[in-house]
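See structure below.
We show some of the complex, not the whole, and keep each chain where it was.
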Amino acid sequence: MIAVLKNNATEEDKQKVIDLIEELNFEAHPNTGVEKTIVGVIGSPDNRTFLKEKLMTMNCVEKVVVISDPYKLTSWNFKQHKTVIDLGDGVKIGGDELTVMAGPCSVESREQILETARIVKAGGAQLLRGGAFKPRTSPYSFQGLGEEGLKYMAEAREETGLKIITELMDIEHIDVIMEYTDVIQIGARNMQNYSLLKAIGKLDKPVMLKRGMSATIKEWLLAAEYVMNEGNHDVILCERGVRTFGEETRNTMDLSSIPLVQQLSHLPLIADPSHGTGRWELVTPVARAAVAVGADGIMVEVHPDPQNALSDGPQSLKPANYNLMMDELRAIHKTLGSFKAREKKIAFA
Amino acid sequence: MIAVLKNNATEEDKQKVIDLIEELNFEAHPNTGVEKTIVGVIGSPDNRTFLKEKLMTMNCVEKVVVISDPYKLTSWNFKQHKTVIDLGDGVKIGGDELTVMAGPCSVESREQILETARIVKAGGAQLLRGGAFKPRTSPYSFQGLGEEGLKYMAEAREETGLKIITELMDIEHIDVIMEYTDVIQIGARNMQNYSLLKAIGKLDKPVMLKRGMSATIKEWLLAAEYVMNEGNHDVILCERGVRTFGEETRNTMDLSSIPLVQQLSHLPLIADPSHGTGRWELVTPVARAAVAVGADGIMVEVHPDPQNALSDGPQSLKPANYNLMMDELRAIHKTLGSFKAREKKIAFA
Amino acid sequence: MIAVLKNNATEEDKQKVIDLIEELNFEAHPNTGVEKTIVGVIGSPDNRTFLKEKLMTMNCVEKVVVISDPYKLTSWNFKQHKTVIDLGDGVKIGGDELTVMAGPCSVESREQILETARIVKAGGAQLLRGGAFKPRTSPYSFQGLGEEGLKYMAEAREETGLKIITELMDIEHIDVIMEYTDVIQIGARNMQNYSLLKAIGKLDKPVMLKRGMSATIKEWLLAAEYVMNEGNHDVILCERGVRTFGEETRNTMDLSSIPLVQQLSHLPLIADPSHGTGRWELVTPVARAAVAVGADGIMVEVHPDPQNALSDGPQSLKPANYNLMMDELRAIHKTLGSFKAREKKIAFA
């Protein structure tokens, strides 16, 4: 951490800053440049935020620059190798294979989810997605089938062998969700619902944490840190677009976040082009881009009959488009695989 | 609602759109312009979102434009007069008087909250703010004193007569919060935590709903709608800044949202310049601006000794600055009051 | 265009709206729904903006919704087939082949540009990029070599056969730029410099128009419209990232803009991952994603020795990384090519 003093700071001011730093058991390293005086701080991370806020209240301090990353367990440095999450039956997230989670936005009926499960399984997906409890912007929209929906998903798993991922919105639903799902999804709107994050941190079940609508990379990793800090280290991150001034798509897909987070963290990364664009015509090209940029997998909305979907129809793929997309993704993934060895060689050159 | 057809849409396409609209018991009004064909939709609001999503999945539909507002109970048209929330003992929010909610970010100790309560009461505030359960970006930051903090706040209320506002983060804490607080605060990060919104909608206690970090006006009003739809109509809105590309302040205070929402809704509006700027030097000027723009009140962080605050010290006012701010706000509020009659006359001219 | 009336609008108000519309020689189609009254407008596009602004000034009008697109010449509907720009010697932009424009940010010396030209030519690029007149955020940064730089670029063209693209910042430099370049580049900061756009619209030379830092898709296409409206139809669009709240990358690359604009316009689209990310480690993955999403080409910064670059070193690729990227891009482009026929079949299904 570095405290930058105001241009008119006196020697006495500088001493006060040093005293405060030392009082909290940090080392102070003052340094006077041509224009500015700074005081470097060295010490244990534990009290860092506290010291930072204290320094920022001082009249003579212009700003405080934090050097260290605020996250620890999510950091690449913590583990130094990629996390691979094993769901059993050969389904692994974060490994060499591309993971595809496909299915409808909401479970609408037994028939709908069974039919979709067969389609997405045939196309090559490993997980079935589907919402039973739905966060909707308006209280007047369809809110999901609840446990009934989860039962239908379990039946689909039974028949197809697909694993299940579904959203948890609420601590009260933990028991029922835990009974049915293979991966718990935390939606973008709950990315900073810290009570919920702490609760799932105590569970023994993989969690996929969607990036909040306007979350920075730091905030996203700190949200994962909340989960991991309680003991649950099986966290998957999911980029689903961020909010910008753009008015033509539902969100702006931030694909460069994927290689960026891969440099910072060991956690696997999934991309959701359905929410990232909100328009089915853009889903396939953006899914291709996500694989090309290096995502570990894709979450995508598929519906046997999008026009009659109860939610998110406009961003759902029809079966024929889904199958084409899957073939394209596999082809790109294979193409890139052939460059891995050369990429590593250059990185270490 | 209006469905805009693609330029290459055929007569047959148009007929399919009309059929779908009529099947769902809406009236269809097709209209062919120089460049585009549109189909207007008239009917009850109930199935509107559903119809909209169906139309958007049709290949021949370019876009769907929604004309009606998605919110109802929060709308100005629902009530046609301003909501005034009476907390008792002469404290009203949304009326002629300016409401000031002041206090520390977090309750840190009995002494701290009592001292702050005396200061803010003497300066003219009507409510004491203070967090007992704190949402912090990092799991390693101070998380609040919990019920102990609420007890200290109640003691401060006893002594000073100030009303209390404190944040509810979690359904599990409803009982304990209800026992102590006069107004429940829902934080920006929970603005779309729909389970929580539904739960407080069933309570008999005023709620202040902070605007989410990147919430549009519509989403904010729909979040209020979630609360009101469950029966609790005592909702106060709080503008606390939004996230933009700006890097110099914690958030970008969107002050024009205040007169804008006043046109759309009957709910009272509070501004929070402390979170809106994140820098104490900017709090007073932005608080003045909020009063001048027409806010019903201000929520502001005050600390007897910001340098030793456990959270948000950098954006907390010292007592002397707080007192100056209060005098300025009162003077501006009074100045503007003298123009009210003339404003009304012009508005109806 | 549709005028939406306020809920309290009277019959008399509605008549005034109709009168205004008819006065300007448009047809008015009033329609009263359950909640709102709207008045549809049909007529020639010429006076549309004028009518829209007039309607918006009326007290009884809540909002005006524009249905038609504001651009014409850039629209897909204007031409109904993709624009291919032929630079001669077999170099075409917008056709079946992937176009790569590579080179340093700035021309720094004869040696530097010749060396870079040889590298990018060997790797497979068709155009050499390089700035001679540089727009720099600070007046204290290196501003470019001017005409001397252009001469070195021409020499590099002579030797390698690469075509040249360089930025025009200023009407005053048109003659000198025209003498040397094959494609004129208009930078993001000048996307709405309308004097400059009109001037290049009169030239007989292809233009690449970079998207402004916070330009919507509409504004970008309207900027192209300024050029085309003066007669120059050889316009290439270049996505180079937009400004968002993200703090970790120079810009946020908006890759979904590429398939989106391809639906709206016939113009070719290039992606610039160097400016889009600002970090060389992200350039290759984002370039791959751009090809996978369907871009017609890539503009990329390459420097024989980035550490000694006079500008943009941090986002420049070293030769070895450039070569790897080129091989990857070609492989992805070829992989996707094999799906073209099937994509078309599904689109028309």
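Every chain is named by a letter (A, B and C) in the order it is written, and numbering of its residues begins at 1.
The criterion applied here is as follows: a contact is a pair of C-beta atoms (placed from the backbone, for glycine too) under 8 Å apart; a residue touches a chain by one contact, two chains touch by 3 or more.
Please read all numbers here as calculations on a predicted model, not as lab measurements.
Sequence-identical chains in the complete complex of this entry number 4, based on the file rather than the 3 shown.
Here is the rule we use: only the chains that are shown with their structure count from here on.
Geometrically, the chain at the heart of the complex, using CA-atom means, is A.
Using mean Cα coordinates as chain centres, the one most removed from chain A is C. Taking shared numbers over all numbers used, the chain A to chain C interface scores over half, which places it in the same class.
Chain A and chain C have CA centres that are 30 Å apart. Contact with two or more other chains is made by residues 214 of chain A. Taken in their complex, chain C has these residues touching chain B: 2, 4, 7, 29, 31-36, 38, 40, 42-45, 65, 67-68, 77, 214, 243-245, 247.
The residues of chain A lying in touch with chain B in their complex are 20, 45-46, 49-50, 53-54, 56-58, 70-71, 135-142, 169-172, 189-190, 192-195, 198, 213-214, 219, 222, 225-226, 229, 243, 280, 306-314, 316.
Within the complex, the chain C residues that touch chain A are 214, 216-217, 242, 244-249, 252-260, 263, 276-277, 279, 281-282, 285-286, 288-294, 320-321, 324, 327-328, 331-332, 335-336, 338-339, 342-343, 346, 349.
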